[in-house]
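Just one protein chain is left out here, and the rest sit where they should.
By written order: A and B. Residues from 1 in each chain.
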Amino acid sequence: MRDWDGGKGNRDESLRRLREALSQSKSDLSRSWKIYRRSLLAMLGLFMVISVSLVAIFAEDIAVEHPYRNLQDTEDKWSIDYEPRRADPFSEECDWHEQKITTNPNSPLFSEIVVAESDDKVGDDNRYYRDTLSVIQFIKLEDSLGYDLNLSLLSIDPSNSSLLVLSPELYGNTSLYAGVWVTYEFDNEEMHHWWMPDGYDVCIFGTNDQGHDLFSKVVYGSRVSLKIGITVATLTVIIGTIVGSISGYFGGRVDEVIMRICDIFFAIPGLILAMAFVAAMNQITSLTIPLWLGILFPIFVLAAFSNTYLNSTVPDDDQISEQAMSLIMRYRGVLLALVGFIFFVGWMPGASWPDFFGISESRSWRAFAALGILTFLGAIILADRRFFLNTSFEGGLGRIKDSFDWTNPWRYLTFRTLAVFVSLALLFSFSGSEGEEIVLIKDFDRLWKVQAALIFTGWPGYARLIRGQVLYVKEMTFVEAARSVGARPGRIMFRHILPNAWAPLLVAFTLDIGGTILSASGLSFLGLGADAYTAEWGLMISESRRYFLLSPHLMLYPGLAIAVTVLGFNLLGDGIRDVVDPKNRR
Amino acid sequence: MTEESRDGEVLIEVKGMKKWFPIKGGMLSEVKIHVRAVDGVDLHIKRGETLGIVGESGCGKTTLGRVLLGLIPITDGSVLYDGEDIRTIPDRELRRRMQIVFQDPGGSMNPRMSVRSIVGEPLQVNRLAEGAELTQKVADVLDSVGLKREHMNRFPHEFSGGQKQRLALARALSLDPEFILLDEPTSALDVSVQAQVLNLLEEIQEKHGLTFVFITHALNVVNHISDRVAVMYLGKIVEIANTADLFDKPAHPYTHALMSAIPEPSLEKASRERIVLSGDVPSPADPPSGCRFHTRCPIAEKGLCDVEDPPLETIDFDDHAVACHFPLGPGMRLPVVDDAQTQSGDDDGPATVVL
Partner (left out) sequence: MKLHEFVVRRLLLLIPVMIGVAIFTFAIAHIIPGDPAAIQCGDKCGVIVDFTEDGEPISAYEANRIRLKMDDSVTVQFWRYITDLAEGDWGESLLYHRPVVDVVKDAAPITLEMSFLALFIAYPLGIILGIISAVRQDRMFDHVSRFFAIAFVSLPIFWFAMMLQLFLATGTEHGGICDPIFGTEGGCFPIYGRHDPSYTYPVDGYAWYYPAGGTGFHLVDSWFVTDEKLATLPSEWGSNWLLFKDTLFHLALPCAALGIASAGSLLRYMRASLLEVLHEDYVRTARAKGLSEFRVVIVHACRNALIPIVTILGFSIGGAIGGAVLTETVFAFNGMGRVAVTSIQYLDFVVIMGVTLITSVIFLLSNLIVDITYAIIDPRVRLE
C-alpha cells in the first residue's frame, strides 16, 4: 500500500514539507530575478531573445511567403533569360507577375482562359507549393519581340479574378504565335496577414535577385540561426563538460594529454579550422551508426547529471506522499516534453510529424522498430534507480522484475526516462538504411556540417573552463566530506562538483549561442555554410554583395537580424553573469 | 554491554606512520623533494577515550588525521583498526566505523543540498537506508545533536555556525560509527558556542560510547575534553600523556613553551613566565637533523641533539612518553635569556625565554 493511504496527519506533514521545498526554490528564483531585473540592458537582452525565439517558432504565421518561393514568377512558366526584379522595400513591383501566354489555338498549351497561378517547387524536399493569384490590373502586354501591345486586349474574368481572358484579336493572330508576355499585378491570398494593416500587404523588405521575399527569408532565417546556435552550444557544452570534468577530476596524465589537445585546438584560429573541417566533410553525405553513440552518450550523461541535480534540490523521499510527488514528476515531464517539442518541431526547419516517422518508408522498418522497442525496454530498466542500487550479477533477473513498479507509473517519468524517449526520437527522425549500414543522418547537408564543424572547434574552450571549475570545487571541504562518508567518484562528480560548477558554464553557454550564430553566418558568408538560396542570414548577406551598390537593403536586414539576435544573447549572458556572481548574491 | 567491557582496550594502533607529499622541483632537476607532513608516528588510541592532538599549524596534525581515516594513502607504516590494517578493510566498512568532523562547518557541506540530503548522504551512499527509513534515521540523528526535524528541508546557509557544526556532527553520527575524528571542530566558532559544542560532544560520546580524536591548536579546549593528549612538532609526536599529567608536568621543552602560551585569566598568576620560542618552524620539506626541535630548543646540546633523533620513550609514570634527550622533571624550568638576545633572534642560537 502506498503512503497516501496512510494517516491524514502524515499526508498534511508531507504536503507542508513539499510546499516548503517548493517555496525554497521559488524564493531562490525570485531572488535571481530581482538581481537580473536591476539591469536595463539585461532586460533588453531578454526581450530580444524572447522576440527572436517567438519569431522563429511562429515563422509560418509571421512570414508572408515561403522563403524560397519566387514572388514574381514561377520557374516552369518563366522564360529563362528573365532576371527577377530586386524590388525595393515597400515597392509594388513584387506584386507583379510576368507570364507567357500561348496565342496559338493549335498548341496543346493553348486555352482561351489562362489561369494565373503560382506553381512552384520549393523547399528542401521540392514539395509543390501552389496557390491561386487574383489578377488586379494589367501593367504591360508585349509580343514576343518586346513591342508593347494594347492592354485592352486582355481582361479579367468577371466571375473568377484568377482567370485571364484573351480578346479574339490576340488568339489566332498568326503574327503572335510565339506567344505574348503579360505583366499584371496580382493579389496573393498568402500575403494577407493577420498582423499587417490593410494596404500594406506588399513585401516590406523588398525581394532579392531571385524574387524571394526578403522579409520572409529573414523571418525563416531566425529558425536556422537559433537552431544552429542552440544545438551547437548545447552539444559543445555537453562534450566540453564531459572532457573537462574528466580532465579536472582525474588529473595527472589524463589531464596533461587532454590539455595538450586543447592547446592544439587553440593554436589554430577557429574560423580557419572550421572552414577546413567543412571542406573535409563536403563529400560525406550521411552519418553512419557509430555516431549514434556520439549523440546518445552525451544525452545520457546529461540525463544522469540532471537526475542527480534534481534529486539534490527537490527532496524526494517516500514520506512525501507519492501522490504529491507524482505531481512534481508530471510537471517535470510535461515541461521537458514541451521544451523538446518546441526545440525539435518548432526550430527544426521543415520538420513535421511525418518526418519523425519517415523511417516507415524504409524496408528495414520492422527490424528497426523491433530493435528500437528492445532498446527502449532495456533503457527503461537501466533508467530505474533501483537497478543500480545493487549492481551485481547475482539475482539480476529478480531485481529487474522488482524494478518494474506497475502500481506507480509516474516513477518512470524521470528525466532519464525522458532522455531515453528523446534519444529514440532523435534516432527515429534521422536514421534510415542505406545499403548495408544504418545511417544516422540521411541528409547530411551543409548546415549539419557547419554544426559539426563548430562543435568540433568549440569544445576545448568549455573543457578548459569546466576543468578550472572542477579543480576549484574539488578542493572544497564538502567534496572531502563526501569522500569521507564513502561516496563514489560518480556521485561526487555529479552531485557535489558539477552542481557547484555550472554558474560560469551557464554564462559561457548563453554567450556562446551568440558567438556560434556569428561563426555560422561567417562560414555561410564565405560560401562554406548553407546551400545557395537557403534562408540563412550570412548567406543572404553574401548573396547581396553583387548588388551592394544597387540594392543595399538586401544586406541591411539580414545583418540587422544577426546583430539583434547576437546582441540579445550577449546581453542575456551578461545579465546571468550578474545573477550568478557571488558578489551580488548577498 | 560489550562496548563497556571492551572499554580501555586499544582500538587504533598507529605504527611508524609516514606521509610524505612530493613537491615538483624544477623542470630540469630529477631529485624530488618531499614535504614530510607526518614522519614516523607511533600511537595508540583506546576505545572510549578522547585523544587530543595539539600542535602549531603546519605540524602535520591534520594530515595525521586524514591518514588515520584512510582518506589519503599512507606512505609508510600502518594503521591498525581493531587489530586489522585499514588498507585491508573494505572502504564501505571503514567509512561506517570511522567518521570525521571538519574544521569549517560551512565549507564541509554542499551548499546546494538540503539538510536531509547532507545528513542522509552517508546512509545513502553506503546503502543503509532509503526513503522513509532514511528520513526517520535523519530525524533521529538530528534530534540527538539538538536539532529539529523541521530543519530537514533547509539548506546549510540558513544555519548559524554552531548549528552547522551540529549538522556536521549529525552527518558523522548518522552511520553510527565507533570512532570520530574531530578536526578542529570548534576553532571556527565563537567562544560561547564552542562550549556548547564541546558539551554536546561529551554528551554524545557518553551516549554512543564513541572514541574521539580531537585535533586542535587550542590547549584550553584540549584540557577540557581530552583524556590523553599528544603534542606534535614537525610531523612527529614529541610528548604524549594523560591530560592532567601533561598540563602539570610537561616534560618536553616544546610542551613547556606551549603551556606557557595559555592565557591565564587569574590576576595573581599574571606574572607567570612566558616562553617565546625564537625563529620560525623549519620547513617540513627539509627538517633539521637529529631532534627536530633542536633549532629552537633552549636546552639543546650540540653534538647530541643535532645528531641523534630521540625516540619516544616512557618516562617515570605510565602512559607519559616524551621524545627528548633531556626531559624536564616536575617543577623544572627552562633557562632564561635576556631581552637583547630575543631581539637578535638568531635561529641556531639558544632559544630565548622572556619573563
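Keep in mind that, in the parts below, a contact is a pair of C-beta atoms (placed from the backbone, for glycine too) under 8 Å apart; a residue touches a chain by one contact, two chains touch by 3 or more.
Note that the structure is predicted; figures quoted are calculated from it, not measured.
Interface note for the absent chain: among A:A276, A:L471 or A:V580, the touching residue is A:A276.
The chain that is not drawn here is touched, among residues A:G240, A:P499 or A:G522, by A:G522.
Although one chain is not displayed, its contacts with chain A can still be listed: residues 40-41, 260-261, 263-264, 266-273, 275-277, 279-280, 282-283, 514, 518, 521-522, 525-528, 538, 541, 545, 548-549, 552, 555-556, 558-559, 562-563, 566-567, 570-571, 574.
Definition applied: only the chains that are shown with their structure count from here on.
With centres defined as mean CA coordinates, chain B is found 59 Å away from chain A.
Chain B makes touch with chain A in their complex at residues 69, 71, 91-92, 94-96, 99-100, 102-104, 107-114, 116-117, 121-122, 125-127, 130-132, 134-135, 152-155, 168, 171, 175. The residues of chain A lying in touch with chain B in their complex are 3, 17, 20-21, 24, 311-313, 315, 317-319, 389-390, 476-478, 480-488, 491, 495-496, 499-500.
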